[in-house]
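My questions all concern the structure below.
Every protein chain of the complex appears in place save one, which is left out.
In order of appearance the chains are A, B and C, and numbering begins at 1 in each one.
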Amino acid sequence: MLAYTIRRILLMVPTLLGVAILVFLMLRLMPGDIVETMLREGGGNVPAHVIEQERVRLGLDKPIHIQFISWFGGILQGDFGASMWTGKPVLHEIGSRLELSLQIALMATFLAVLIALPLGTLAAIFKNTIVDHVIRVISIAGLAIPSFWLGMVIILLLLTFYGWIPPLTFTSFFEDPWRNLSQLIWPAMAVGYRYSAVATRMARSSILEVMQEDYIRTARAKGVYERLVVARHGMRNALLPVITVIGLEFAFLIGGLVVTEQVFNLNGIGRLFVQATTRGDYTMIQGLVLLVAVTFIMVNFLIDMLYAALDPRIRYK
Amino acid sequence: MPTLVEARAHPAFREASKGREAPLLSVQDLHLHFVTSRGVVRAVEGISYEVHPGEMVAIVGESGCGKSVSALSIMRLLPKLTARIVSGKIMFNGRNLLDLSDSEMRSVRGKDISMIFQEPMTSLNPVLKIGFQLTEALYMHQQISKTAARERALELLKMVGIPDPERRLDQYPHQFSGGMRQRVMIAIGLACNPKLIIADEPTTALDVTIQAQILKLMKDLSRDLGIAMIVITHNLGIVARYADRVNVMYAAKMVEQADAESIFSTPRHPYTIGLLRSVPRLDRPREGKLATIEGLPPNLLSPPSGCRFADRCKAAIDTCRASDPQLRPMDEGQLVRCFRAEEIAERGPEAFGLAPPHGEARSAKTIDRSKPLLKLDRLETFFDVSSGFSLFGSEKSIVKAVNDVSLDIYQGETLGLVGESGCGKTTVGRTILQLEKATGGTIRYREKDLAQLSSDEMKKVRRDIQVIFQDPFSSLNPRMTIGQIIAEPMLVYKLQPNRKAARERVSDLLTTVGLYPYMADRYPHELSGGQRQRVGIARALALEPSFIVCDEPVSALDVSIQAQVINLLEELQERLGLTYLFIAHDLAVVRHISDRVAVMYLGRMMELADRDELYDNPLHPYTKALLDAVPVPDARLERERDHRILGGEVPSPLRPPQGCVFSTRCPLASKECRQEVPPLREIRPNHYAACIKL
Amino acid sequence: MTDTTTDTVPAVTYKVRKARHPILGFVLQQPLGAMGLLVIIIMMLCGLFAEVVAPYDPLQIDYMAILQAPSADHWMGTDDFGRDILSRVIYGARTALAVGFIASLAGCSIGAIIGMVSAYFGGWVDTIIQRLMDVLLSFPIIVLALAIVAILGKNVVGGIDINLIIAIGLPIIPKVARVIRSSALAIRELPYIDAARAAGFSHKRIVMRHILPNVTAPFLIMLTAYVAQAILLEASLSFLGLGVTEPTPAWGLMLSGSAAQYYQEAPWMIIFPGIAISLAVFAFNLFGDALRDWLDPKVRM
Partner (left out) sequence: PALAEEPRHGGILNFAVGAEPPNYDCHANTSFAFTHPVRPHYNTLLRFVPDNYPEVEGDLAESWEVSEDGLTYTFHLREGVEFHDGSPFTSEDVRATYDRLRDPPDGVVSIRQASYSDIEAIETPDDHTVIFKLSGPNAAMLANFASPWDCIYSAEKLAEDPNFPRQNILGTGPFVFEEHAAGSHWIGKRNENYWDPERPYLDGYRAVFISGAPMVNALSAGEVLAEFRGHSPADADRIMQQLGDDGVRQEGPWACLLSVALNVEKPPFDDVRVRQALSLAIDRWGGAEALSRIALVRDVGGILRPGYDYAASNEELESLPGFGRDVEANRAEARRLLEEAGYSDLSFTFTNRNVPMPYTPVGVFLIDQWRQIGVTVEHEQLETRLYTDKLLGDELEAGLDYACDFMDEPSIQLIKYISADKSAINYTGSIDETLDRLYEEQSRELDVEKRKELIRKFEKHLLTQAYQFPTIWWHRIIVHHDKLKNWHITPSHYLNVDLADVWLAE
């Protein structure tokens, strides 16, 4: 088990290195750079030598491999560099947004699980009945309604009917839970709906599949209550693929809430991503991509660990 | 003609029901339909039988005839949406199970009646501890304390012969071998002291030696605890060894019912007769050709009117096709569904051509043993199964699937290769076919070392060595028509100038293997298992090979179909001068078809001899045990036989025992055996064995 | 003869919903899926014959008819340029389907080939491909899309931006490759592949003739699912101003930018394109689900 864990962690290294190289190269392939955005956006007559000077200051004039080595060398020492836009450390910039993104992801996950498991189970048990159809329609609708649209509607409804909108700036949950929730509950709902749809569908098909297994028949043959057959024998096995979906979705939420953050004016990772990309803030994008990749890999890793916890076949390997 | 009631009063019947009056279970005129999108499957049509306390009742019949679903309907575990029990009663302890409410039925399941399923590998919940799964039924059906439940679980595990039960209780199913899981299943079945256990093919997935252990266990338990048992199987040997009464089903109907001895000694229904005659038997001299039941069972979506067996029955007359016979009692108390049962009883089945007299032993082939066609020399195929990263000094896990195997195969002969699951038979075949890389030793084909061939030469050899697989369902590409499948190799190797010629050749080949040319346009799923296996053979023949590796080509087939395929293989060998490496685990089949036989155990060769020599004078203790474990489909013989059952299980191939790999289970084993690997020695002329005790 | 075992074949009749025709069978067994299919077909027809179906030129600006409510002249009203929304929705189907379909077809196809090759060859080929796929997978989709659009710029062919398709299709590849790989891994172990290898067929032949046709079921299921996702992603990108550009009629674009400003004054501007997106995605998902059930023999029983 320990060897397995260590092995898994070591396997992350090539992936992360690949991600680092890929994002680095990709960014340098993009036309234009941050200096132009920073100095030319106002449309003023900025002399070329000013621009060039700024490039030198940011190290953008050096050959690519030198840039890469100095960046990656920094990372190995825990230094992710400074944002080219603000000049502040990337980790600091990310850190101030991470709490919000993390909280939304957690809340959405919580909502999704709360909805998905019972609905998915119901749909599976009442397969092909009206219950199933209704649940399926609800959940497919969750996939079909763009979350930016849902977000827009939520805000406009609040504004039109209550003349109220959620707080504009983030307050930590530990500071003022009420204010915090009144800001974040809405995006969590908008995102959670889609998320729960994905999970519901997975729960349904996974439970359906598991309920075909031989050991379910064994349990029934033992005279186990049908409820227990589902809960004890079915769910636990059916949970594994659902966990995978939830985990991957969670990882996605950390960096992928671009549109929702836009709609709800949230100062989260997704927004930072778009800003950094549109500005061409290389160090920031690189840091963010690595963050998301690490999250993704870590979540995958955790899923595997959870699998091991839930499934003794893996645990004892 | 005696009525059924009278028949039940017949002494033979009484004897069989052990004098006990009321049956424990009585299935009466059960009709079961499946309503599917493709139509109504009439899966069970009017079957009736009884089970008395302490009795072991067998239900036999071909695949798909309704054995399982009739058993499941007793438990009321049929799929709710599609299955309909149309009529009939299932009386158990005076109550009709079909009338019970769901919760009443639930309290019967697991308490009064329990069930053991075929697949021990999948029938236990992988994420729950064995202890819990064992005691779950107890918690369901009786108030019981945790400690008492644990006690009981321990007791049960001991009862089914699992060593070290204390530790085992807290383990998970994947830590158990197949045989042990089946023991656990039995223990689960026994947990609440049921009155009846239904076992659906409880040993089919197990090796012969384990199979014998499990069956003996079941029989002993049934006897000691007075539990009645219904055993569903297609293995007649098992029936003969253990069953008290036998019900033979064919195409959803019961065709014959009798006590075990009568079924085997005086079968009356042409189907039963055919079934018994088509299996090769270890206890009889080898026949020239196996008896077969030609044709296929009817489709239950639209069964023929009249006798369902008529189409395949040599004794069929017009009446058989016109009207459906009833299940009628015969004088001896046997119940038979055949118009001509009395005639058959009088004149004997041979008179109707139902079973040809045992043919002459085939004239011994003359085989030139001067030059082997294929020569394996100290062949080794090891698999590295250590998990990728071996950074942390974790030693490499290596499965020595084939270890030091030397063999010669001569032109025109059939070499049988037997052994229990996992012993490396398939790997030998695959290595010869170059589907696996040998990690040591050499393979010489026509004196050329396969490892040294250029890719062009290799292509030629590939053409010459072909393969037939076990599973007829996955050995054909489901997306290609039969014609495409057979023609593909010919076209790739340009054996035929054009598609038209290839098509003609396909027709020829189909005819050769006993199919019809029109089948070329069908897809595999439109054929039955036996037919597919013939297609597999035709595909192998398409390249005009001289050597064919047959990897368990008949193991997945019903006995009646198995005989057809074996006969076909023999016929082809004669006609085309083919050489076979015939891999199987069924000793009787191997005996029937082979000229020489090799026995493997845990990757090593145990014994090698001419067929008759091996079966008549087995030398190696393992071979002896194997032969002992095989039940013979004859009740009387089986009762008389002395069963020495080989204990223990095959050790993990990752950690094979020191010295002789068989030493852990060998009755003769002593300290010396564990010290050195015994070499394969010629103990008698042309009879090799690897055992130091000889 | 008082025979108690006389077969009393019970007279029972069933209403069997049985259809010989495969399409009819699908309709009967998968009513929801059939509905989805119907919507898809209608959309496709709309997209294909937009010139005929649409009442107006979607690009026709009419400053006299700005922000008109739905009426007999303009069933879905007009937008801030006085363009007919119905016509733009109809032409938008063309954009959505073209982008969605081509992107997911390309993504799924490449993913399938990569997955099959990875599974078939195994060993280090597999390891390298898997690591590469991991890298792609752990890249945030939107960033990938942003970057691709940025690097490649616009490359419009026949009104459709090829680079947008690449941006949307690329993230599909690793996901499909994963699924197809696992299917192909299972297939690789099947005897008919061994038979092909034993017959000495080339790798290409085995992959293309023996593995490929047998992964079509998961392929089709994923294809429909990803068409839906691609349509949504295209809408999101357009919403962010990274996808299709004005004045090309596209659903996501119709919702972005100015549309939200008019939600009170001209709610039809965001209602109809929103419905169009949802309906399309909904339909593809329904159809994909049904296809999954339909193609899976285990579920079908």
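Keep this in mind: a contact is a pair of C-beta atoms (placed from the backbone, for glycine too) under 8 Å apart; a residue touches a chain by one contact, two chains touch by 3 or more.
What you see is a predicted model, and the numbers here were worked out from it, not measured in a lab.
Going by the stated contact criterion, tell me the shown chains that border the hidden chain.
Hidden chain, whole complex, touched shown chains: A, C.
Which residue, A:Gln67, A:Gln103, A:Asn180 or A:Gln262, contacts the hidden chain when the whole complex is considered?
A:Gln262
If I consider the whole complex, including the chain that's not displayed, which of A:Val46, A:Leu60, A:Leu181 or A:Leu248 touches that chain?
With A:Val46, A:Leu60, A:Leu181 or A:Leu248 as choices, the missing chain is touched by A:Val46.
In the whole complex, what residues of chain C lie against the chain that is missing from view?
59, 61, 63, 66, 80-81, 150, 153-154, 156, 241-242, 245-248, 256-258, 260-262, 264-265
Give me the chain A residues in contact with the hidden chain, please.
Output for chain A: 30-34, 36-48, 50, 53-54, 57, 85-88, 93, 96-97, 152, 155-156, 159, 163-165, 167-170, 262-265, 267, 271-272, 275, 278-280.
As a working rule, only the chains that are shown with their structure count from here on.
Return the chain pair with more inter-chain C-beta contacts, choosing between A-C and A-B.
Looking at A-C and A-B side by side, A-C shows more C-beta contacts.
What whole-Å value do you get for the distance between chain B and chain C if each is reduced to the mean of its CA atoms?
A distance of 46 Å separates the two centres.
Find the geometric centre of each of chain A and chain C from their Cα atoms only, then give the gap between the two centres in Å, rounded to an integer.
23
Could you state the distance in Å from the CA-based centre of chain A to that of chain B?
Between these chains, centre-to-centre, one finds 52 Å.
For chain B, give me the residues that contact two or more of the other chains.
Expected reply: no residues.
Show me the residue ranges of chain B that touch chain A in the complex, using the header's touch definition.
Answer in residue numbers: 75, 77, 81, 102, 106-111, 114-115, 117, 119, 122-128, 136-137, 140-141, 172, 174-175, 185, 188, 191, 387-389, 391-392, 394.
Using the touch rule from the top, collect the residues of chain A that touch chain B in their complex.
Checking each residue of chain A against chain B gives 3-4, 6-7, 10-11, 128, 213-215, 217-226, 232-233, 236-237, 310-313, 316-317.
Where on chain B does chain C make contact in their complex?
Residues 1, 3-5, 29, 31, 33, 35-40, 45-46, 48, 82, 84, 86-87, 253, 324, 326-328, 335, 430, 433-435, 458-459, 462-463, 465-467, 469-471, 474-480, 488-489, 492-493, 536, 539, 543 of chain B touch chain C in their complex.
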